[in-house]
Every structure is written in C-alpha cells, then in structure tokens.
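Excluded from the complex is one protein chain; the other protein chains are retained at their positions.
All chains are identified by letter, namely A and B, in their written order; residue positions are counted from 1 within each chain.
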Amino acid sequence: MIVPETVETGGGFEMVAFENWYAGRPLLDKVTVQLVAEPSTLVSALEAGDVDMVDIVPLIGYEQISSVEDITMVEAAGTNWYGLTMNYNRPPWDNLDARMAVVKAIDFDDLNKKAFFGRAIRSIGPLAPAFGWVYVPADEVDSPQTFNLDEAKQLAQKAGLEGVQPQLIGTPADQRVTETIRSQLSEIGLDVQVDQMQTNAYVERRTAGDFDMTMLGSVVDADPDDGVWNYFHSTGPSNPEGYNNPEADRLVDAQRETADEAERTRLLQELQTLVANDAVYRFFYHLPDVTAFYNYVQGYVPVPEQRYLETVWLDQ
Amino acid sequence: MINMSPDVATDVSAAAESAPSTRRRFWRRLRSERKVLIGLVIVAILAFIAIFGPLLAPYDPEADDYELFAAPSLDHLFGTDSFGRDILSRMMAGTRISFTVGISVAVLSMVVGVTLGLIAGYFGGWLDSLIMRFMDLLWAFPEIILAVGMVAVFGAGIRNIIIAIAVAYLDDFARVVRAEVLRLREEEYALAAKAIGASHRRIMLMHILPNTLAPVIVQATFAVGLGILAESGLTFLGLGVSPSTPTWGLTLNEGRDFIRQAWWISVFPGLAIMVTVLGLNLLGDGLRDTLDVRGVKETV
Partner (left out) sequence: MTQYIIRRLIHSVIIVWGCATLVFFLMRAIPGDPIIQMLGPEYTPEAADALRRKLGLDEHVLIQYVQWMGDILRGDLGSSITGAESVRSAILSGLPKTMSIAALSFVIATTIAVPAGILAALKRNSFADFAVSLFAFLGVSMPSFWFGIILILVFAVNLGWLPSLGYASISDDGLLEWFKHLILPSLAIGAGYAAILMRFVRAGLLEAMGSDYIRTARAKGLAEKRVIIGHGLRNSLIPVVTVAGIQVALLLSGTVVIETVFAIRGIGRLLVGAIFDKDYPMVQGAILVVAVIFVFANLLVDILYTLIDPRIKYD
C-alpha cells in the first residue's frame, strides 16, 4: 500500500510508502504521479526518458513507443466496453428499426482504423475480454451488430431516417469517434449534428437525457455486473437513454442473485444477446489496457486497468 | 495581442498630430507603399479562395475514403489527414470558415467597440467613466480565459466562438475611438455644428465618426488575423468549433499528434494561418503609414 502525500489539483500527486502495511512495506520509497493533458507530450516524455512509466499509452503513441528498445509495453485484456446509445425518449429512436439501421451502418473496421489506430477489439455486447469465463469473442457468434450497409439502408428507409438530424453529444476526448461516426451515418441519410462540450457540461446533459445519441460505456469493472446493472437495468444510474425491458431487468437481477458461475454465465450471455438484438447500443469495442515502462522498472504485476506498484523496484 | 494601458494609449494618440492629406496624396502614398500592395495581393488571393474554394477544391472535403496519412503527392498535393481526407480540399473549404470567423470577430468587436468608444468620448462625464471602467475590466480579464468562460457558458459552435473572441477584443476599438473623439470633439467643425444646433446623434454620426475611420480600419485589419489565431488556440484547449467544421485551426490541431509521422497535416494549415496573418498585418501596417494613423496598437 502506497499512500498519497501531496496533491496538486490538475497537476498530479506524490505517494510515499506506508511503513506499517500488513503485507509488508512496498519496495519503492516514493511514486510521483504527473498528469499530462497533451498526448504527444506524454509520448515524448517517455521516449526522452523524463518519466519511468506511463499509466495508459495514448493510442497515437503505440508505434513510437514500441519501437524504443529499452521500453516494455504490457498489454492486458480490458475490463471495459464502449458503444453508442440512442435516446428511447426521443423519436425516432424509440423505434427498433431506426436504432438497428444505425447499428448496422457502423463499420467497425473503418472506425477501428480511424479512431483507434487498429488497436480496439470488436465488441458485440457488454461482456469484456478480461472476464474470460463469460466473454464471447465477436467472430464466434452471428451478431445482428455487424456492419451491413444494404440492410442498414433498408431499415433506415423503413424508419424514415432520410434527412433526420440527430444530436450527438460528446467531449473533446471522443472527437475521433464522433468524426468517424458522423461520416459513416451520412451513408444512411442521417445528418448527425455533433455537439462537443467539456466533460462537466456533457455529464449534465447526459444525465438530463438531453441528447439523441451519445457514446457511453463502462471501464475499470471488477465484475461484469458493473458494466451491466448500471447500464441495462431500468433503474440503473447509467441508463440515460431510458432503456426499459422487463426481460432485461429479470436477467440482470437474476445474475446478481446466484453465485453459480455457470448459471451467471448463461444469464449474462442471454442478456448480452438481448441488448444486442434490442439495439440499446451499437457496441463498438473493448480496448486492451496498455501500459509502458523502461526495462529497469522491475517486478510489475499486471492487473487489468489497475496499477499495483507494491512489488515494483527500479534496477538502476 | 498587445494591450496598452488606457492612459498610455490616450497619451500617445494625443501627442500625435495627423496632417490632413488630400485624396491625391493619399493614392500616391498608397501606391508607393509596397507593404500595402503585397498585403492586398495576399488577402485578395485568399478572398478568392474563400469565395470560390469549394468549386476549385479537387476533392470533396468531407470524403474520408482515401489512404490515411498519405504524403503529399500529385494526387493529393498537401497529402491526406488521419481520417483519410484530402487536406488541400479541406483547407480550401476551411478558408471560407476561417475568414468568416476572422471577419465576423473584427466586425462585431468593431461595431460594439466603436459605438461604446464614440459614446464615451463624446458625452464624457459619468457615462465615459462607466463605459471605460467596463472596458478596463475586459482588459484586465485575461483574454483567453474570458473566451474559455464564454464558450463554456454558451457552448462551442462557430457563432459562440466568434462572440467570445469579439468580446475579448472590443475594448481595443473602444479605446482607439474614444481617444480620437476626444481630440475631434473640440475641432472647429464639431463646435460649429453644435453652434448651428445639430443634434448629438447628427454630430456624432456625420461629423465625428467619419474622422475616426482611419484608425478603426487599421485596427480591424489586425483583428481579422487575431480572430483566426485565437480560434486555433481555443481549438487546442478543446473549445473550438464543431469537429465537423474544417477550420484551419481544427486541421492544425488534429495534426499535432502526428507531427512526426505526418508533418503535412499540421504544417500546411499552419502555413495558411501564417500567410494570412502576414498579409493582414502588411495591409494594416501599410494602411497605418499611409493614413498616417498614430496611436493604434501594434499588431497581434
């Protein structure tokens, strides 16, 4: 256990070893955490050797960092999922055909190339790869959430989407995704209006349900329940789109009530199929968790989306 | 952007004596000013692109199905960006938007600033104090922070960005005009107009305003360039126009993550901004010399 010592709001913080930790004192005396807002600076800082480790490697930096010999990149399966949701309380998005048209119009390969530089793993639902016991790889099932422009166009015509101007809200961090989606959805006649704002204003708008479309997902989940109950239960706190399906509620509740892993697996996978068929979201991706550090940083034990530094020491 | 403290600005312009120049002398000097000529040529070319750019562009600026990060070649003169779009076409489409931002900023801050400066200078007294203290407030408030705050209040989007930048710069106009008005108010023709019973509005609009035009035009020329630069700064902070609007600032910002593998994404829009600011500054500098305007702040 390493305890925080000093904090600079928006700047970073320092942590010092806690001497009386029951599992023994950590090997490092002090860890300095610096927040870097500009991704290119973060990549440069690691390359120049000004920092020993980066928490999350920015997508733009993979190639550069992996080309440096003295640097180790550790990639772990992600516990996250991410997608695009549509607001049930705003027509035409209460119509399954309209939502499914959007789902099928999104080309994952193109999105992956442009927004994630080819680093994302295709997703068909909220069960993340890090939960091996319940995860289903996308290519092992015949999901309705597969790019098919012809079907998308037919559904769009049926739902009358031509010329509709959905409002897509997001933050500057979503920019590459929103740009790509806007372009892809123009293929089915949608004229997406991107409304980009700072996180705070975004969260307020989202919480108030003031949007047609938004990107949302779950990260740093300890169990699939985190990324399921909050999002798909009719009373879940992260259900701004207003999804309300008694069958989904039943499955979410039931998987909470059983300790039997096989039974939970069956319930969760059934739920995953249900929300994919309901097109609550266009499920985009699971992003692997990638950290990088110099080879002299020794003893790192990867835990998905967490950084445990108790066992780390510097071989200098 | 330079901010002079109000008292200094007043002093400098009060010290300046501008000789009235006849129309013929004006044109002779204009022609002899190489700066104005070069500036005019640059601005004219850019204006041409702004108007006809969408017709001249080799590709659809929105089409994103070309190769990603393609280096400049005969097919794509300025290369392609990180979404696989033709940069030249996007920049041509962006010329109009960036100019719209720059010109709108200049016009908006000019109209509001000139009006306030005119009223403050002409009437003086408590109205003058009130307006000028408000201008001091705008001046003491860091411009970019003011813009950040305004965009945060009203949301991003091109209209709000124009308003935010314009508000941040309108005190410059107010100050320049007020100083001129103070000087002109006591001139004979204004006094004469008052003596024959002309209304305040008539004196202000017919007698004083036309004589303040020279410094205002010069200031406005600089403001266009400033508007374009300020937009790219706001975009960097995540407060720019909607990502679907291809301003130069946006393209430059999208390219900053790829300076090493694809320098062309940020270098070409950066050059476009530089050339524009250069052209506008040359024009403004030259006009200042030609019109013999003193006391207008230095550029940018």
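Heads up, the rule we're going with is that a contact is a pair of C-beta atoms (placed from the backbone, for glycine too) under 8 Å apart; a residue touches a chain by one contact, two chains touch by 3 or more.
A quick note: this is a predicted structure, and the numbers were derived from the prediction, not measured.
Student: Sort through B:V101, B:I161 or B:L229 and give me the one touching the missing partner chain.
Tutor: For the chain that is not drawn, the touching residue is B:L229.
Student: For chain A, which positions touch the chain that isn't shown here?
Tutor: 7-12, 34-38, 40-42, 44-45, 47-51, 197-205, 207, 230, 237-238
Student: Please identify, in ascending order, the residues of chain B that touch the omitted chain?
Tutor: Interface with the chain not displayed, on the chain B side: 1-5, 7-8, 11, 15, 133-134, 136-137, 139-145, 148-149, 152-153, 155, 225, 229, 232-233, 236-237, 249, 252, 256, 259-260, 266, 270, 273-274, 276-278, 281, 298-300.
One rule holds for everything that comes next: only the chains that are shown with their structure count from here on.
Student: Going by the contact rule set out above, which residues of chain A touch chain B in the complex?
Tutor: Per the touch definition, chain A meets chain B at residues 39-40, 60, 63-64, 113-114, 171-172, 175-176, 178-180, 182-183, 186, 193-198, 201.
Student: Quick one: which bits of chain B touch chain A in the complex? Just the residue numbers, please.
Tutor: So the residues of chain B in touch with chain A come to 62, 64, 68, 82-84, 152, 155-157, 238-239, 242-244, 256-261.
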